[in-house]
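A single protein chain has been removed from this complex, and every other one stays in its place.
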Amino acid sequence: MQYQYNEEQSQFKDMLRKFVQDKYGYDCHLALCKSEQGYSEEHWQQFAELGLLGLPFSENVGGLGVDSGFLMAIAEEFGRGLVLEPYIATVVLAGGLLAKADNSDLSNVLLPKLVAGDLKLCLAWEERASRGNPLDVNATATRSHIGDNLLINGEKCVVLGASSADKLIVTAVAEDGGLNAYLIDCDAVGLHVQAQTLADGQRAGQIRFCNVEISADAALFSDGKAAATLQETLHEALLVMAADGLGAMDQLLALSLDYCKTRQQFGVPIATFQTLQHRLSDMMIACEKTRSLLWAAFQVQGSSEFGERVAMLKAQIGSAGRYVGQQAVQLHGGIGMTEELSVGAYFKRLTVLDLLCGNRDYQLNYLAQRQTQLTVDAA
Amino acid sequence: MQYQYNEEQSQFKDMLRKFVQDKYGYDCHLALCKSEQGYSEEHWQQFAELGLLGLPFSENVGGLGVDSGFLMAIAEEFGRGLVLEPYIATVVLAGGLLAKADNSDLSNVLLPKLVAGDLKLCLAWEERASRGNPLDVNATATRSHIGDNLLINGEKCVVLGASSADKLIVTAVAEDGGLNAYLIDCDAVGLHVQAQTLADGQRAGQIRFCNVEISADAALFSDGKAAATLQETLHEALLVMAADGLGAMDQLLALSLDYCKTRQQFGVPIATFQTLQHRLSDMMIACEKTRSLLWAAFQVQGSSEFGERVAMLKAQIGSAGRYVGQQAVQLHGGIGMTEELSVGAYFKRLTVLDLLCGNRDYQLNYLAQRQTQLTVDAA
Amino acid sequence: MLIEDQHSVEFRAEIRAFLDVAPSEEILEAGRKTTSVFAPFKETMAWHKILFRQGWVAPTWPLEYGGTGWTVEQRYIFAEECNRRGVPPLLPQNLQMVGPAVLGFGTQEQKEEFLPGMLSGEDFWCQGYSEPGAGSDLAALKCRADSDGDDYILNGSKTWTTYGHHANKMFALVRTSSAGKPQAGITFLLLDMNFPGIEVRPIVGLDGCPEQCEVFFSDVRVPKRNRIGEENKGWNVAKYVLEFERGGSSFGAWLVPALEKLRARSSLALDDSGRSVADDVHIQRRLTELEIDVRAVEHTEKRVNANLKHGENPGPMASLLKIISSEVMQKFSELQLDIVGLDALPLQTAALAVGSDIAGFGEESDMLVMPYYLNTRAASIYAGSNEVQRSLLAKAILAS
Partner (left out) sequence: MLIEDQHSVEFRAEIRAFLDVAPSEEILEAGRKTTSVFAPFKETMAWHKILFRQGWVAPTWPLEYGGTGWTVEQRYIFAEECNRRGVPPLLPQNLQMVGPAVLGFGTQEQKEEFLPGMLSGEDFWCQGYSEPGAGSDLAALKCRADSDGDDYILNGSKTWTTYGHHANKMFALVRTSSAGKPQAGITFLLLDMNFPGIEVRPIVGLDGCPEQCEVFFSDVRVPKRNRIGEENKGWNVAKYVLEFERGGSSFGAWLVPALEKLRARSSLALDDSGRSVADDVHIQRRLTELEIDVRAVEHTEKRVNANLKHGENPGPMASLLKIISSEVMQKFSELQLDIVGLDALPLQTAALAVGSDIAGFGEESDMLVMPYYLNTRAASIYAGSNEVQRSLLAKAILAS
């Protein structure tokens, strides 16, 4: 059972840490937060050069075909470095679903571009009413008057990477009642993207589809396995997002330890106060429990237990990330409440992560329902 | 708005505290716990002499007809002194319901005896499946073959004071589907009481009714208001029980403060450790929040808000009592885990209180349902 | 409110009638767009002036200096009605911080010079207490005032000065001596923000807005007649101010209607099917648990207020109230975040400005949720961190 990065993954991770440290100071993060685009195209091209954009994809589309451990390693370092580029949106979410699609005409054309850094995608799946459930979809794909064309209608919210994407994949209910996913150009008629800057600086978009007309071969799936594949893709993405969160948590703990050792109050470093010592211990415990559940989920990727362990992991990162974020701010006092230090930026990143892709509440309900299902199955 | 005992109540409370301190050492508590009967008949007679048994009842049955503030005062001191006599079972629960019954033939005969200390009662309402809800009753009262007689069938669990009671009041569903309550002699044929010693030393009983035959005039209610009156009686009892719990919590805090000031570890009193200081503060906060909710409930007794505030109070005493009890044991360390100190006895009293008469879960559900009802009513 | 006497009923009606008409649309917008304990400056000061003209601006002040003569219960009713109407809470600096200092320790001349402007809102006073190296540990402050004839010469800096960039006056604790205990050499001074040598630098908070400031002093000349109380005895003045407001808190008056609004928000339809977040029993449960905490704060506050009348000193209960109200506020902000969910994620600073014509995503009230959550983390830090309060509380109960 693998419980830590293997040698190859570790080397890769160390390389990335150095890369992020070199390219990404907190100043750089702040500047990108406030920029029009919200990320750096130059960084994106460097990702392509480093091969980061092709990691999970097969070699025939220009990828490296390595396992999720490498994606976790990237995400940990991106979380630790407050990286803002839409990596997870493009590579893990949209790219991940595309790579599993039946429609190889699309994936064989698009993935090489994605890997080369010439194409950005996003995945529009979440709706206000879905509250984290990817299968609870109101958007529709109905037959248009013209040939086999389809009309997409509906609304998707907080679509990560929407403002930078060239094309998007949207989930919608087809006329037969089954879920499917469709590829659409972001400049299609009837498609309205309102760009959003999330609290942590990440860019997203609110997308409205008003009779967006697409051809039938824009459908990613043909045999009704869209739902399962979407679910699987999201589970993989959650694994990677959790690694991002863990990187942020680790860094918050490190910053807090440093601050407590140097900050003086009442004539002594605040690290000498027992209450704060125990708080730091609890922050470390929160990090370590999360790390254990991260590896526990990684181990069973591809098996029937994966969804359950990912849900546990996401619920854990929701509460642990909230705890570590809040306590890091508290330990830093007033200065932790400002833009002057990076502490607040990590806190906000963890806050956003908690609410994205099914918050703690959703994951706990998902787990309880699975348990009930197990009981029914057993009876 | 009354937020503390008034002068008369305070004097009464001081008198009781002295009485309990004189009569009830921890040794006495332990001895009674281990005795056959589980309480002292001599104490009971002293209660009668002090007028404690008649406090809430009207003067025409020999009572004093004073308000619940006096019952709260008694209970606080009984909680603080670990008193084991079945006061709440007899006076507040069974006596309280009897005093509100339609059947004045019964109450006029029985209450004077109760006040004089010559009669002990208990109220058998709780069933395993009811999980705290007094209106969720499986026991039945059906017509017998003989005259207007009734047959009682069913099972009641953890009936406080069952083993000391001369008569009991049982709640059961009548043939018309309505709830009623019936008075039964404890030595009736078909009635099986299995005496129980609860974890805190209190006595109770598991009662099985197998075709227990009673006459129709043993019914306490005639006009269908049994359910509301039962609910009201339980709410009043919960107010008093919460005061008992608060007395225990206050005493646990006092014991913990004393212990932390005197106990030495690592060469200093453990009260100098910041973590323990903050723990003590949190225990105090738990006590004070409970006290505020106690008075908030007391103020609205008799109004439509009473049930809601009592439910809040019981939920609060469930969690606060658990917290204070657990932390008091933790602060005392190993010795807190033994019979040698009274700390564990208070901890157990609070543990039992939490589970009796609707635990925290039940109260929170009750509150949520009331809220939903309010929303429906408003719409 | 259950069994309110006739006098209270009439008082409440009078307040309500006034509140129905007095605040402008902008003032109400500022009330809605309050994302921390400090409401938007301009509109809040406009409201301050309206209340001043009504004679209701300073319920806690002595009647002869512009107070209202209301009982503690009436003050609570006033606070309840203000919260229900949604007017912005007044900024506490003039009326609850510097005012009491001048009332308690000022000379007759100082009272005449400074109180009218505080009361009317002509002046806005900011606080100069904390320094980069002296937050929860105020006694460690270093900002120095050297005697020079009739003046002090001020050098150093202050931080966490709320709305320093809006203020025309400042009250500050400065070091006039380093002899004796750290608290002993501190003096309480009043400053004009336009004294030469003062520089203000706003600090951007987690929500992207400047609310706090750093204030730098280089050879700022302050007349000695601006000193409140004796030289080196400023600590006593600051302590007095802290105690002044004790027992008059009305945080529950804010929390109870806020919880009602949150319940209403949770019942909004998510889509055409009419589903709402309130259908989720776990959200219901958290609302119920929060309500118990809210009621505990409300009734603890009322209990302390009621018992104060009987001549008791709140003592450690002041620390207790600080802890439980800040923590319930934080719990509230978290539940609000979870209920609003994704709609809370975009940070919409521009749309949140009072009078902004920028349309935001979603409901206006949803835009407030994230800034409020972020800003509310400060509640356990400012005014004596909750760690400091817990230590004070422990000290008090261990001593008794």
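Order of writing sets the labels: A, B and C. Residues in every chain begin at 1.
Here is the rule we use: a contact is a pair of C-beta atoms (placed from the backbone, for glycine too) under 8 Å apart; a residue touches a chain by one contact, two chains touch by 3 or more.
For clarity, every value in this text was computed on a predicted model and none was experimentally measured.
Seen in the complete assembly, the chain not on display touches A, B, C. Screening A:Glu49, A:Asp118 or A:Glu305 against the full complex identifies A:Glu305 as the residue touching the chain left out.
Only one residue in the set A:Ser58, A:Ser281 or A:Gln373 touches the chain that does not appear here, and it is A:Ser281.
Shown as candidates are B:Gln4, B:Ser144, B:Thr275 or B:Gln371; the residue that touches the absent chain is B:Thr275.
From the set B:Ser58, B:Asn149, B:Thr197 or B:Ser303, the residue in touch with the chain omitted from the display is B:Thr197, counting the whole complex. Although one chain is not shown, part of chain B still touches it, namely residues 126-129, 131, 138, 157-158, 194, 196-199, 204, 206, 264-267, 273, 275-276, 322, 326, 329-330, 333-334, 336-340, 344, 347-348, 351-352, 355-356, 359-361, 364-365.
Touch with the hidden chain on the side of chain A covers residues 1, 3-4, 253, 257, 260-261, 271, 274, 277-278, 280-282, 284-285, 288-289, 291-293, 295-296, 299-300, 303, 305, 309, 312, 315-316, 364, 367-368, 371-372, 375.
Hidden from this view is one chain, which touches chain C at 281-282, 285.
The definition used in the following text is that only the chains that are shown with their structure count from here on.
Farthest from chain A in terms of Cα centroid separation is B. Taking the mean of all protein C-alpha atoms as the reference point, the chain centroid lying nearest to it belongs to C.
Here the spacing of chain B and chain C, counted between their Cα centres, is 43 Å. Annotation: 53 Å between the Cα-based centres of chain A and chain B.
Counting partner chains per residue, chain A shows two or more touched chains at residues 273, 275. Counting only residues that touch two or more partner chains, chain C has 387, 390.
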